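For this view, one protein chain was removed and the others were kept in their places.
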Amino acid sequence: MANKHANGGGGITRRSLLRGAGALTAAGWVAGFSGGWILRPRGAFAAAPIKFGVATDITGAIAPSGNSNWQVIQLAVKKINDAGGIGGRPIELYLEDTASDPKVAVGNVLKLIQQHKVDVVVGGITSAMREAIKNPIVRRGKTLYLYPQLYEGQECTEHLYCTGPTPAQQCDELIPYLMNTHGKKRFAMPSANYRWPQLLNKYARALIEKNGGEVVFEEYYPLDQLEYSATVAKIKSEGVDCVFNTIIPPGLQAFTKQLYESGFQKDGGAHTCVYFDENSVNYVPERELEGVYTCLDYFHTVDDPVGAQLQKEYAEMFPGTKYLFTAGSAATGAYRAVKFYEAAVKKTGGDLSREAVSAAIDDVAITDVPGGDSRMVPGTGHCALNMYVAQAKGGSYEILSSANMVPPQECG
Amino acid sequence: MDVAIKLIFDVLAFSSIMVLVVLGLAVIASMMGIFNLGHGEFVLLGAYTVYIFRELGLPEWAGMLAAPFLVAIAGLVIEIVFIRRLYASPVIAMLATFAIGLIIRELIRVLIGGQYYAIDEPVPGSVSLLGVDVSAWRAIIIFLTGVLMVACFIFLTRTSFGLQIRGALENPGLARASGVSTTRLYAFTFAFGAALAGLAGALMVPLFSLSADLGVRFLVQAFLSVMLGGVGTFEGPILGSAVIGAMVPGFQWLREIPLFGIMVGDLIQPIVAEVLVFIVALIIVKFRPDGFITKGRI
Amino acid sequence: MTETTANLADDKADGKQRPRLPLSVLPIIEIAMLALLMLYPIFITYLTAEGEALDFNNYFVVRVTSIILLAMLAVSFDLCWGYSGIMSFGQALFFGIGGYFVAKLSEETGMTSMLIIIPAGMLVGLISALLVGWFLLISKRTPTIIFVALGSLTASFAAERLVAGWQWVGAGNGMSIWDFPTLFGTDLEPGIGFYYLAVACLLIAYLASRYLVRSQFGLALAGIRQNEDRLAFLGYRLQAFKLIVFSFAGLIAGWGGAIYAFHEGFVGPATVGVTTSTYAVLYGLFGGVGTLIGPVIGAGVIEGLTVILSDNETLKAYWPIALGAVMLVVVAYQPTGLVGLLVTQRERFGSFGIRKGKKSSGTDDAGKADGHD
Partner (left out) sequence: MAMTEPLLKVSGLGKVFGTLRALNGVDVAVHANTFHGLIGPNGSGKSTLLKAIAGDHFADEGEVSFAGEDVTTMSPAERSRRGLSLKFQITAILPELTVYDNLLLALQAHQSMWGLLLSRSRQRLDADVMDMLAQFRLTGKAHSLAGEMSHGEQQWLEIAMALALKPKLLLLDEPTGGMSPEERRVTGELLEPIRDYCALVIVEHDLDFIKDICDNLTVLDQGQVLDDGTVAEIEGSTKVQEVYTTRV
């Protein structure tokens, strides 16, 4: 390989100086590792490497999630390469920053595909980002695309596989739990104005009404709206007892603060946000997080030896990182994506052509992933998952109930 | 009733911030004939100062105290290094401030990694006002702004330097002609305007999280305020910014109030409410080009 | 407008020392630029082949195609600021609206033919510019530059907010255009074919603009640029002139934006917004307004560097700051931009009669080259 010296240490080579960014990071600022990275496998491999593209939000509004994805993927790939790669072929990682900005992303994704000619792309967190980059990847780029984040469903594009939970997987447990166990009946749905909240709310609303509950209001705000006093006032005055919150950063900070200030939780109201996880303290202060309900495919508190082991290795690989290995930030989805791809390539016997891998990945199962085993549901491009309902307690999450191999109920 | 109180309170809170932002901008515009397109970034700098203090482990209130002074210094430097040379040609000056704003904005974008940061207010929680829970911090903002306006007014009407400023404000040509040392006057005014913007930024950042684009939105709203209020007076811009400040939360609230028996909320989506602010303001400006109170126009 | 007195002074002096038959520079730059655009794909493809089979639809061709389309935005900005003193801080509005319109059109009707996309983009750009222009430019008293500047900025800002919240056009998601555009029934994938289409569009838009600003209409604009009041006393209807130019600029922006959306396969709120508008201003001022070719070069240099620097975290992060600094220096010390370094004030204004002085013969030939009359 070209760079022996790099192989020795860390295995990471940057195609450019880091001094500036490094200095900033040292100063405690999140400068972000934007731009192209290559992570080359250690040691010498006989066969040519598999080019694995990662396009995620290293900088911008949702950088914390993006960085945790990137680090988790590094962990997953390192483990595979240490174990001799896939059929003797190492995985070579290529990172491009989507910068939380679709306009930038489209160009950078192009670079992954046309310049680095990667065999597969994992990435995108918000559905806005997925919408923006799936076209350059799948259609214009003719490349396999794995999307790791929990999302709104109804993404049935060919050669696009979703490794995160769907509305069905998130709501089927959570909503009945809130209504039956806690007797919540009057729901409010303050939402960011894009596709994920719209479709998620649609599913949740149906479920709520099926269970005899009522949706008091369902409203969509600009992603960066900072003024929610009217909304919060309505929540109070209408006697809402459960806020089904799908506002995302940057609006999220203002909303949670104003909701908290109104004393909603204090007065026994339930605040649920299905993407909240251990990473969320990067977005909102702990006191505002306390007591929030959520439902995901993994929590640190899940009794799961595999997850525990992975967390340990993750901590060793990235000591003291503030980007945690969690579900809501798509990190578990990203890990699954790598494993699904590995399983698929094993199945094709090393054939990396999109059609072959796509056909293989359509029906594979994986073990050794956090939160429990998972398998693709043939012909749907989605996977069945174990789901856990949890509540925030002092920064960590208390598991309240769980279900195994919940079907995605998409594209079927 | 509760709704009414909440409404009035929110309107007051937002108006207060707008007043702080706009006042400096308007004074500079009418006195020197320069519209400072970098003004929004002064607001941003103020907000950023608080963030830095927090990062250094200092209390937020200290940052808020320091913000106006630090931003004033920044403004002064900018005035001396760039703007001062460009008074002769306002258009070039305007482009220059645009560039300066861009620099500050992007610099801060790098420093905070293009992210959004929530910042705690020194006084969290809510207080009860006539039996309605309202944010304690907003109450403080309203109070501080009131005090500041009174102070400014006294300064402008009682002190000799203040009177000079007022003179230059209401009749720029005359001031330049007469012996008044405009250099000193302008520098001070520019710094003062920056300070107010900085203070506004510092006070508002706990309500709105910190992000590099904080300034742009306020620049646009401030511009509309100045257009509405007209320049050349002390009161005009304040009135204008009060109107804009009232519209921003006002239109959101409008959705909660039944009009003629129908819920307007069902007709006006939040986004429409927001854009309505700009449209209404621009239309007023279009048909009332001199603003509410007029001595001149920019 | 953008000329400082200092600058005029130079050129007066320059005028005295000027040789009888000065070589006129603008046409040379224009021809050179055209040649560069024509040959670039061939060069770059061979350059980057690295022994593999030649792929004319490679990354570098595709990226530059986007830049060429952005250059159309730059041209439309120059028409406004460089030629008629309309300081448009919201030019991206028309660019983006063009994109959104065709995206919606193809979503609703499945229509992807360039022969429809292009006119559609032009039309919507023209109409929206007419509306905004009527609002900002037409009034009893000539609106101040500040009003126009911030008015257009506000329009762009408001438009960005609106599409970002309007579910009918994908709200925060923006709109993904799944199909390739078609030309005479064949799919037009991003690549060399698309590249030359973009070049053709830029060229046509450029020549049309060039014809406009060198016509007798352009002479009036040149007058307006120097002394609006004088033109009014001569009986010119200033506001009508400005509105016409502004609308035409909108047409070009909408045109570019429509193709851009199909090229990227995506159009989002940012495309109509303040950031993109700001870049339009940067292209213009950096390259040199009032020359048409300047902004094209500006767009090329700025966007080109952006792509190159995107490989380097540190520089990439500081790049926008550098841009701001460059803009500051340019407005304060070199208002005529890059091209201004090569082209004299006099040539920038050019001359308009059929009977040309020796001093400006070159400009005239160039003018004729475009089939003036």
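For reference, chains read A, B and C in written order, and residue numbers begin at 1 within each chain.
What we mean here is this: a contact is a pair of C-beta atoms (placed from the backbone, for glycine too) under 8 Å apart; a residue touches a chain by one contact, two chains touch by 3 or more.
Remember, it's a predicted structure, so these values are computed and weren't measured experimentally.
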| item | value |
| --- | --- |
| Where the missing chain makes contact, among the chains that are shown | C |
| Option touching the unshown chain, where C:Leu37, C:Val61, C:Ala222 or C:Val343 are the choices | C:Ala222 |
| Contact with the hidden chain (one of C:Leu54, C:Leu131 or C:Ala240) | C:Ala240 |
| Footprint left on chain C by the chain that the document does not show | 3, 8, 12, 15-16, 212, 215-217, 219-220, 222-223, 226-227, 229-237, 240-241, 244, 345-346, 349, 351-360, 372-373 |
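Assume only the chains that are shown with their structure count from here on.
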| item | value |
| --- | --- |
| Interchain centroid distance [CA atoms averaged], chain A/chain B, Å | 38 |
| For chain B, residues that touch 2 or more chains besides their own | 110, 269-271, 274 |
| In chain C, residues with contacts to at least two other chains | 161, 164-165, 317-318 |
| Chain A-touching residues of chain C, taken from the complex the two chains share | 58-59, 62-63, 66, 161, 164-165, 167, 170-174, 176-178, 180, 189-190, 264-266, 268, 270-271, 307, 310-318 |
| Chain B-facing residues of chain C, complex | 1-2, 4, 87, 89, 135, 139-141, 143-147, 149-151, 153-155, 157-158, 161-162, 164-166, 274, 278, 281, 285, 317-318, 320-321, 323-325, 327-328, 331-332, 335 |
| In the complex with chain B, residue positions of chain A that touch it | 24, 28-32, 59-61, 63-64, 99-100, 193, 219-222, 224-227, 229-231, 233-234, 236-237, 249-250, 253-254, 257-258, 261-263, 283-285 |
